[in-house]
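Removed from the display is one protein chain of the complex; every other protein chain stays in position.
By letter and in written order, the chains are A, B and C; residue numbering begins at 1 in each of them.
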Amino acid sequence: MARYDRTLIGLALAFALLMAANFLMPEWVRFIGLQTLARGAVALGLLVLWRTGLISFGHALYFGWGAYTAALLTRAGITDAFVLTVAATLSAGLLALLLGFLLRRYRAIFFALLNMAFSMILYGALVKTEALGSTDGFGVASPSYFGFAPEGEAVTTTLFAFSLTLTFVVVVGVHLYLRSTLGGLTLAIRENEIRVEYLGYSAERAIHIKYVISGLLAGFGGAVMAMAIGQVDPDSMALWTVSGEFVFITVLSGTGSVAATYVGALVFELIRTYAFEYAPHVWQLILGGSLLAIIMFLPEGLWSLRQRLARAKG
Amino acid sequence: MTRSSFAAQLLVAGALALAGTGPAAAKEQVVLAVPTFLTGAGAPAFGVPARNGVEVVVQAINDGTLPAPYDSKGFAGVPVQLEVYDESGGNTKQVTEFRNKVQKQNVDLFVGFTSSGTCQAVTPVAEELKALTIFAVCGTQRVFEELDTDPKYVFRTMSHATSDQVAAALYVKAKFPGVKGYTGLNQNYAWGQDSWRDFDLAMQVIAPEAKASEKLQWPKIFAGQYGAEVSALLLSEEELVHTSFWGGDLEAFIFQASPRGLFEKKKVLFTVAGTAVYRLGKKMPQGVVLGSRGPYGIFAAEKDDPLNKWFRQAYVDRFGTNPTGPSYQYAQGVLAAKFGYDKAAAANGGQFPSTEQVIAAMEGQKIPSFTTTVNLALNKGHQAITDHAYGVVKWDAEAGEPKMVDVVSFAAECVNPPDGVNSVDWIKGGMKGAKC
Amino acid sequence: MAAILEVDNLQKSFDGVVAAKDIHVSVEADEIIGIIGANGAGKTTFINMVTGYLAPSAGSIRFQGRDIRGLPPRRITQLGICRSFQVSQVFMSETVFDNLLTAFAIAEVGGLALLRPLFSAARADRVGTHLERYQIADYGDVIAANLPQGVRKLLDIAMATVRRPTLLLLDEPTSGISTEEKFELMDIIMAALKQDRTTVLFIEHDMEIVERYVGRVLAFYQGEIICDAPTAEAMRDPRVLEFVLGQEYHAGHRPSGARNA
Partner (left out) sequence: MQQLVVILVDGLVFSSYLFMVAVGLTIIFGVMKVLNVTHGSLYAFGAYLAAYLVGVYYEAGLPDAGGFLMLLLAPVIVGVVLGLILERGILRHLYLRDEHTIVLATFAAFLMLEDVIILIWGVDPYFAYQPVSLLGSSEIGGLAFDNYSLSLVFVAATVGAVCWYGLRRTKWGKLLMAVIYDREISQAMGINVTAVYIVTFVLGSILAALGGAYVAPTISVSPGIGVEVIVLAFAVVVTGGMGSIGGAMIGSLVVGIARAAAVHLLPEVELFVIYAIMAAVLAFRPEGLFAPAKARRI
């Protein structure tokens, strides 16, 4: 019981600190922060699935869906960040609900790859659609906040504050879900669906619920990313490699904690930024190399690192 | 890595960023960032020739060995530090990189960008961050016509893609007056879609008697296999084939179409094949029409201008191959930047100018370049119009290299809309005010 | 007294192979029924059909007067028919306590209630009493995977009964248990079930167990019920003697005897 409370307190503290830091950090750091929040949200969704032993190699589907939903709304003249985010999140959740009826029947690698296949279909559709700028994508008007439209550096500061606040709500929500009975079912389902079924609950329904949650989170991440970048395009929103990055962040973070996901997302951003800055010709080599190193030497992800340190301290 | 060490990293990096944002006084060097494709499919066709072109020019600028009017050292006397970086990896990454370059690595200006999508993604950021950004290549006219209608920090030093297609249509009209029908083979992504749309529009105005095919080929970009497309083109009634293929797809298409006699059966019009013509050499099918997005690359081979002669020589000496379109286009962007800095410094009493002064010095100028004048005539003096040329490839046996014959050159004013007119509307409206 | 389970003319065949043929059974409340028969006689198939794991090819299954044929296992479970398994189906990597905690959680809540925390003091108490009832309280903190065979069996049955089922189907509760343990195990189970007056149907190979705990026997042979009678009577039934006990006394005793040696 106490354990859970500590997580909540930790989250609240982190929230307060970051909110304060928002006004001190240089803009490029804040921008990395924004992307961390966006990708972290998707990874959090994958974490929820992973707790039942399922992983999706296609969540760029919901990420891109959310991003494009937000972008299309700004095209239609709706620029309120809150409306954009909620709409993107819900529409992605709805899509997940529909596909879930099919996907909930699959497990293990088949589940992962069927997701990937669906994300490719969205990618193909986007590239094909000239109205949506095909591979160029199109611009996203900078968001307003209940009528207030920031200028200059305030653009990112406000967006970060906004995203951070919603992220806090989302993370707490997911945390509460995970400690709930429904969330607790995850391990049971991972271990023995037959028993769960014979205790009177549908394992498939539990999985379906998780899938929808992961879809909602990915849509949320997509909206944040779209608003941060100011442009949506298939290659960086819906391509299969994007899904791969999300899985990487999830594995990098480990299933240990909801907070770890965001640390993982941040590490990912930093690796990429520095690889790109110091090795412009071989940045993929560095990126891939670090992925590989982490997979091989940190099987439990960063969280295990934290625990190891704790043990070391004694 | 642990949280604390992240914090450390962030603080350090943050400190760096803050430290950089000092006054521009006593400038020791101008940091010139050049984004272009160093990896991926864009690298051979665009990225590497472009980088090479820039390296040649920047070195000469720092040594002060360029011919007039660029014979002074550096930008406004300050040596240029070149930062070439990879343009591949998608817009999200490019926008992030752009911000990092400006805020973390204190880049003074950008010259480059090949992908239309990336240009569109970067434009608002450049304006937001007040970073001087000179687009050297990217084609789309949307940048200034839709996205950034009141540009301040963003320039483009070559005509946008519409002029490629207008010139192409004019060439068809001039050289194949009798053409009854034309079809298209274009990659199914923004560049291909826009290229066909503009060409088709221009043809409807310039050669209304010719009819566009009902069955246009839209292969996926990087598909690499075009057997079926070649068959379909061989079977089509239209005698003219328009294609905006580039890079590996272009070369693959040529390898797959040549043995099947497509280039003998049909008149094929390549709008951007200039990039491949030297590399393919003898394998380049004879008698095809091609353009290089302007009087660049092979079209500049015989252009007898001191600046151009110097560039070709320096480039060949250094890399052993001839400069292609992108080499010229990127180098041209650098020239424009030097022009702006030098002029602004002069106006500033020899003092190193602020970015805003450079912009003021560039807006609306006619900047001399290798084979054309970069006339910043459109969109409040930020969008250049440049000359254009199309011709037919012929293998010159004794010279041992390809040549352009039947070249038709087009004045910038002939293939570009007048200021204030949206290019697509301009074509639809019958290209009023074109001075040919 | 009214029958709670009525099975009429139940049929099942797996592409050609007949696993159940016109089975008629009527079970009354509070009965303790033993199902005997050689391996492959159709015993488990019968349980699987009653609990919705397999869909019958034909026939009807009525529980407390309502037709439950074709319902998914979870619905049937919710209606009050629970089962245990030949191979214990527990959450191997969790402790005995957590196994039951999860079991109670699923059994107790439906719909939005699922969003309440998994752990609650009240629920913990219920787990405690349940552990006591099956006399496995000492094992509360042991990971299921490390449990002795017999205890895991008990845990499996304990989990099957968290819903206080009206009808409980046990699939070979004593399989893999040595003879001397068997009786102890069955005593615990039966005692626990009596408290809830649960009607029990269980598959058993060991006739001593059957004779000791069961009032009525269903003997299966090649998918058919060849005998449905009070235990003593069934034990004398010629067909049972020929088709079931003939092997059963071997199947039932030799292995356990071997274990003793």
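The rule is simple: contacts are C-beta pairs under 8 Å (C-beta built on N, C-alpha and C of every residue); 3 or more make two chains touch, one makes a residue touch a chain.
Everything quoted here is computed from the prediction, not taken from an experiment.
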Contacts of the hidden chain among displayed chains: A, B
Residue among B:Gln225, B:Gln286 or B:Gln313 that touches the chain left out of view: B:Gln225
Residue of B:Val31, B:Val205, B:Ala252 or B:Val407 touching the missing chain in the full complex: B:Ala252
Residue in contact with the excluded chain [from A:Ile109, A:Val169 or A:Leu309]: A:Ile109
Contact footprint on chain B, counting only the chain that is left out: 38-41, 43-44, 47-48, 188, 215-220, 222-225, 227-229, 231-232, 234-235, 247-252, 255-256, 259-261, 279-280, 283
Where the unshown chain meets chain A, residue by residue: 53, 55, 57, 102, 105-110, 112-114, 116-118, 120-121, 124-125, 127-128, 193-194, 197, 203-204, 240-241, 244, 247-248, 251, 281-285, 287-289, 291-292, 295-296, 299
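The rule is simple: only the chains that are shown with their structure count from here on.
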Chain contact graph, described as a line, ring, star, complete graph or other shape: line
Pair with more cross-chain C-beta pairs in contact, given A-C and A-B: A-B
Chain nearest the overall Cα centroid: A
Whole-Å gap separating chain B and chain C, where each centre is the average of the chain's CA atoms: 77
Touching two or more other chains - residue numbers and ranges from chain B: none
Junction residues of chain C - those touching two or more other chains: none
Of all residues in chain A, those that touch chain B in their complex: 25-29, 31-32, 35, 127-128, 130, 133-139, 142, 152, 155, 225, 229-231, 233, 235-237, 239, 263, 266-267, 270, 272-273, 276-277, 280-281, 283-284, 305-306, 309
List of chain A residues in touch with chain C within their complex: 1, 176-177, 179-185, 187-188, 191-192, 194-202
Contact footprint of chain A on chain B as seen in their complex: 1-3, 6, 9-10, 13-14, 17-18, 38-39, 84-86, 89-93, 95-97, 99-100, 102-105, 116-117, 120-121, 124-125, 128, 140, 142, 147, 188-191, 193, 220-221
